[in-house]
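Moving on to chain A:
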Amino acid sequence: MIFDLDIIRELISALFLFMGSFLCISGGVGILRFPDFYTRMHAVGVTDTLAAAMILIGLMLQNPDGLVVIKLSLILLMTLFINPTASHALAKAAFHNGLMPLIEKNKKNNSLPDKKQESEKG
Partner candidate 1 sequence: MIMGLFNDWVVVVLMMIGLYIIIAHGNLIKKIVGLTIFQTSVFIFYISMAKIDGGTAPILVDGVTQYSNPLPHVLILTAIVVGIATTAVALALIVRIKEAYGTIEEEEIQEQDSQHKDSHKLNIHNSSEINRDKKEC
Partner candidate 2 sequence: MLIAATLAVLVVMLLAIIRTVIGPTLYDRILAVNMFGTKTILLLSLLGFVMGRPEFLDIAIVYALINFISVIAVLRYSDSFEFGSKTGEKTAENRIPQSGERLELGNKEAE
C-alpha cells in the first residue's frame, strides 16, 4: 500500500514538473518572439508565477521532508509575492516614461520624431 502511494506521489510530481517545464519553455519562446514590451511581459508572467509554482510543487512532492518542504513553500510564497509586484512596478514605470504599447492606433504617435523632421523640411 505504501509502495503504491509512493509511485502515485512520484507520478504526480513528474506531472507537475513536466507542466512546469512546458510552461517555462513556452514563456521563454514568448519573451523572444513577442513583438513589444507589454506582450513580452505577459509571457514572463506565465513563467514567473505558474511555471515556478508548478516546478516548486513538483519538488515538494519529490521529498516530503519537513524542513525542505517548508523552505520550498517559503520560496513559492516569495515568488508569488515578489514577481507580480515587480512586474506591476515595471509596467507602470515603462508606461509613465512614455513607452507605448504596439497597437495600430498608436502608430501615428510613435512616428512623432519623423513627423517633426518632415515638418522642418517642409
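Candidate entries met the following condition: all candidates are chains of the complex that A comes from, given by their letters.
Just so it is clear, contacts are C-beta pairs under 8 Å (C-beta built on N, C-alpha and C of every residue); 3 or more make two chains touch, one makes a residue touch a chain; residues count from 1.
Keep in mind it's a predicted model, so treat the numbers as computed, not measured.
> Could you check which of 1 or 2 is in contact with chain A in this complex?
2
> For the complex, give me every residue of chain A touching candidate 2.
Interface residues on the chain A side: 13-14, 17-18, 20-22, 24-25, 27-29, 31-32, 36-37, 40-41, 44, 47-48, 52, 55-56, 58-59, 62-63, 67-68, 71-72, 74-75, 78-79, 82-83, 85-87, 89-90, 93-94, 97-100, 102, 107, 109-114.
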